[in-house]
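With one protein chain withheld, the remaining protein chains of the complex are depicted in position.
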Amino acid sequence: MEEIRCPMCGKPNPDHLETCQHCQARLKPLIISSDESLPAEPDNNDAGLPDWLRSDQQDEAPSEAESEAESTPEDDPADDDWMNKLREEGDSAPIDNSALDESPVYEDSEEGDWLDRIKELRDTDEEPPEEDDSSSLFDGALPSWMSEGGEEPALEESPAEEDSSIFDGALPSWMSEKEEEPTTDEVIPQDEAPSPEPGASIPDWLAASEEQAAELDKEVEVDESELPEWLAGSDQAEPEPTPEETPILFPDLQEAAAPASEELASAEPSDDELPDWFSTKAESSDDSPPSSEPADDELPDWMTEPSGVEAEPATSIPESTPDPDIELPAWMLESAEDVDAQPAAESTEGEIPDWMSGEEAEPQVSTIPAEPDPETPDWLEKIGDDAIPELASDDLSPTGEDIFKIDQLTELLRDEDDLQIPEPEGAIDDGLAPAELPGWLEAMRPVESSADGDSTAEQGQTEQTGPLAGLSGVLMAEPEIARLKQAPKLSSRLQVSETQQEHVRVFRELLETEGQAEKQAKPIVVSSQGLLRWLSAFFLIFVIGLVIIGETQFVPAPPQASVPVEVLNTSSLINSLAPKDPVLVSFDFEPGTSGEMNAAAAAVVDHLMIRGAYLTLISTSPTGPALAEYFISTVQREHQYTSGSQYVNLGYIPGGASGLLGFVQMPQRIKPLSFDGFDPWITAPLDGIYALSDFKMVLVITDNPDIAQSWIEQVEPRIQDTPLITVVSAQVEPILRPFVGGEGAQVRGMVSGVIGGTAYEQVTGKDNLGRTYWDALNFSLMTAIAAILIGGIVNVFSILLRSRNRGEA
Amino acid sequence: MNLNLKLKSPVSTALAIGVGIVVLLGYFFGNDPSGEATTLGLLRAFLLQGAIVWAGVAMLVGIFNLASVHLAKIRANEEASYSFILLITLIITLGIGLYDIVETFTQQEINFQRTSWIFNYIQLPIETSLMAVLAISLTYAAARLLARRLNLISVVFVGVVLMLLIGAMPQVAAQAPILAEIRQWILRVPTLAGARGILLGIALGTIATGVRILTGSDRPYTG
Partner (left out) sequence: MTAANMNLADLIGLLIGFSFTIFILSYILGDNFLFRFATHIFIGAAAGYASVVTIYNVILPQLIFPLMNGGQGEMILTISLLIPSLLLLAKISPRLSKIGNPAMAILVGIGAAVAIGGGIFGTIFPQVSAAVNVFETNNFLEGAILLIGTFTTLLYFQFNSKQSKNQRPAIVQATKLIRWIGKAFIAITFGALFAGVYVAALTALIERFSFLWTFIKELVLPAALG
């Protein structure tokens, strides 16, 4: 079981305890709970931050919100005075909550935004938009904005280039500005330098760095000699992070670097057993472009230029560069000396310390312009031209959207330069177990003279209790944790310039649109569809109305030659009937199609009546009997057919196919009475009917293919030689065609719709209802065809136009 | 065959299977060689007659169910006005029809004038008009067809529709007989082939469904 030392009393405790069993002090930081309040707690610590940093923070807000624990100051035991200063500022400075509803990032400023950024850059998978954006920037010719300074980190794409630029020692001005932090007096004193405890394993952020470096297989040139002592020793000194400790800080990083971190955590590297990520980077540096090799005396600008600016938090240090020899903090100087003793690869003393270069690999900034520019910083000019093809050859061609947003991003990413800030102690701090003090530090407490004596005016309050008692500008132990848990009231107005607001807006829009499906362009034919509908209806009604009102009959009827054979067969079968022959006529259509069915059947039934057939009407639909009566009394009223003498209406048979089958076998039993209420089976000609096969013909008039099929399936096989003919709606004709044929077919004759009915009228030579509708049907068909054609063409063109517009977009 | 031995409605299932087998066997053994009905044939005839009667009763049950649904809608005040109209119309029609029936049998003379009036002047015009409105909708749908899905099958579909409509017009047939011939050929060959395949498919599906019912795999009568 792991033990946790109490930050208050220093006594060991089991790691599962929340509070110290000796002094009841909280052992584990309240981080997770505070994360929940992050989105609602915009920090105002950036009130004094420069523009580039603030805009950077806003842009990173979503990703930082994802990496929850990165924003907790408890995990930064080396939080220095500037953090306290920031905290103080945060408490006092106003901030505009509304502008930062989605930006919990500002709470992170306590540990340095540059640190968060670097951490996040390890999680490149979580930031595809940035990755895309950055990748798009490297497409061939680099834009001019790249030559102006730093760029958005290229995430996974360009660690080598970044290191190259660093080891040139000619850091751009933006970088030198950010390196100002070591010059300040509030810089963590060497005593507070993190990870001095022996036996510590590599912190997660280092493991993650290694993992990422290994995955990316990028060439990073690292000189181990540049490693400061605190960093080199941290591998040994830092306590091995327990699973409970690290995931809170870097849940995402831990996942990404799990194998490496486990490996590294288990091993306790010595000085000559450098962690893999060091060796990896050192090896890879051999392949780096020659131009990226730094000269020993090429100090970066930030190290050569004096700083005239007051100390700011590491992430916000803007302008001046310190003289490294003078203003570098002791720990940094010491580290510079210590690195000599370590195996050196190519870099030498005076360069950026390894903690910086090592972390510089993480931002992975590619800032190499295609051609030297007058404004190109020194570090960039020193990059060999051979590095450019490497970038250009990367498969990083911009997408269409990237190009679309490139101008906006140019401005936006210019402010992302701070992502290149090397990450010093803050990153290492994350890997420390909270409040585990080395012995030497414990021996120092309480010390009255804190290192922040002459730092900036804003200093943290002096710690009164605990191992850090007497130190000012340090993280509060228990009270601080508790305070953070309670969601610090940081609400006030954020001082954001219009340019920054615009940047935020553009970037937010970009991020929001990333997750949204592209809205399809509004069909330009929406209005035309309504117009099409109205026009088609209007013309159809107009044409039909015109023809009906005009009562025209100038459209020629179907010529005899074009009469279908099934119509001719029907006529022939009817002609073969003798007077008084019983014919079973099924009226199996609905009132809705009565117009068509009456027109189709008029000539056929008229022919039957002319032949003197005795009609026996039946139906499998409840409305059938009424339709049959209507047909006989209205459509065929000229024949003056009377019920009982010339026809009989048997009415309705329920049950569908079952009813039909029963009716086929025993018609008298199924329909003992006619619709009129008399027994039709006792009078001629039905007195000799015992089965449907006794009828001379079966005529099915239907608009339903299922009913037609039921008649064919159930009745036709049992009526033997009695022909079954049909008058069907035009919608039934295609599905009934397989049954239709000549002799031996299941359906011996068929008349289909008004067209068939009119054709039958041509056969009989007697105009009927079909001819009445013929003109109107033909003109309406013409109109309908025109509407379908025009509508189809319009719609096809609209589709093509839409697809073309989409392609252009 | 997967027979579910844990029958929820054993009586109903047995009845369905039993009467189904009787009716099915009646196709083969319903009549003796002389044409006379066998016992099986008589039993089958009884069942078929019963099917007609019971189907009529089932229709009445369905109509009653329709009325109860709309009654519930009225109680729930859910489009109550339309449901009220429907119910009133149903009751009036039914009442007039029953009155006609009673009068027919009491006076020994067919008299369905009132019921026929409702059918001829209310039901028939409305239903025919509904079909007429369909023409407008279909015109629009046909014009929009290619806009919804533009592929080869859609083009074939629209092409067939246009060819059949154009070929049906006698003026066109007179001017370009080839179009009329194409129409006839489409109906006679490819349409027939497709329809035959569809019919066979439907028949096979129907048989499969029937077999499942007769084996008790499907029991749509439970519930």
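Note that the chains take the letters A and B in the order they are written out, and that residue 1 is the start of every chain.
Heads up, the rule we're going with is that contacts are C-beta pairs under 8 Å (C-beta built on N, C-alpha and C of every residue); 3 or more make two chains touch, one makes a residue touch a chain.
Since the structure is predicted, the reported quantities are computational estimates derived from the model, not experimental observations.
Enquirer: When the whole complex is taken into account, which chains on show are touched by the absent chain?
Expert: Computed over the complete complex, the missing chain touches A, B.
Enquirer: With the full complex in mind, choose from A:Leu532, A:Ile712 or A:Val751 the residue touching the hidden chain.
Expert: The one listed residue touching the chain not shown is A:Ile712.
Enquirer: With the full complex in mind, choose from B:Ala37, B:Ile74 or B:Val211 the residue touching the hidden chain.
Expert: B:Val211
Enquirer: Return the single residue from B:Ala76, B:Leu134 or B:Ala174 that touches the missing chain.
Expert: B:Leu134
Enquirer: Go through chain A and note every residue touching the omitted chain.
Expert: Listed in rising order, the touching residues are 537, 540-541, 544-545, 548-549, 592-596, 598-599, 622-623, 625-626, 651-652, 654, 656-658, 661, 671-673, 675, 703, 709-710, 712-714, 716-717, 729-735, 738-739, 741, 746, 752-755, 772-773, 776-777, 780-781, 784.
Enquirer: Going by the touch rule given at the top, which residues of chain B touch the chain that is not shown?
Expert: Against the left-out chain, chain B lists 9, 11-13, 15-24, 27, 46-61, 63-68, 82-83, 85-94, 96-98, 100-101, 104, 115, 117-136, 138-139, 142, 152-154, 156-161, 164-165, 168, 186-204, 206-207, 209-211, 213-214, 219-223.
Please note the rule applied: only the chains that are shown with their structure count from here on.
Enquirer: How many angstrom between the C-alpha centroids of chain B and chain A?
Expert: 46
Enquirer: In the complex of these two chains, what residues of chain B are touching chain A?
Expert: Chain B reaches chain A through residues 45, 48-49, 51-56, 59, 104-105, 110, 116, 119-120, 123-124, 127-128, 130-131, 135-136, 139-140, 142-147, 150, 158, 161-162, 165-166, 168-171, 173-174, 180, 184, 187-188, 191-192, 195-196, 198-199.
Enquirer: Would you pull the chain A residues touching chain B in the complex into a rising list?
Expert: 525, 529, 532-533, 536-537, 540, 555-559, 562, 564, 590-595, 622-623, 626, 629-630, 653-656, 658-659, 661-663, 665-666, 669-670, 675-677, 709, 733-738, 755, 778, 780-782, 784-785, 787-792, 794-796, 798-799
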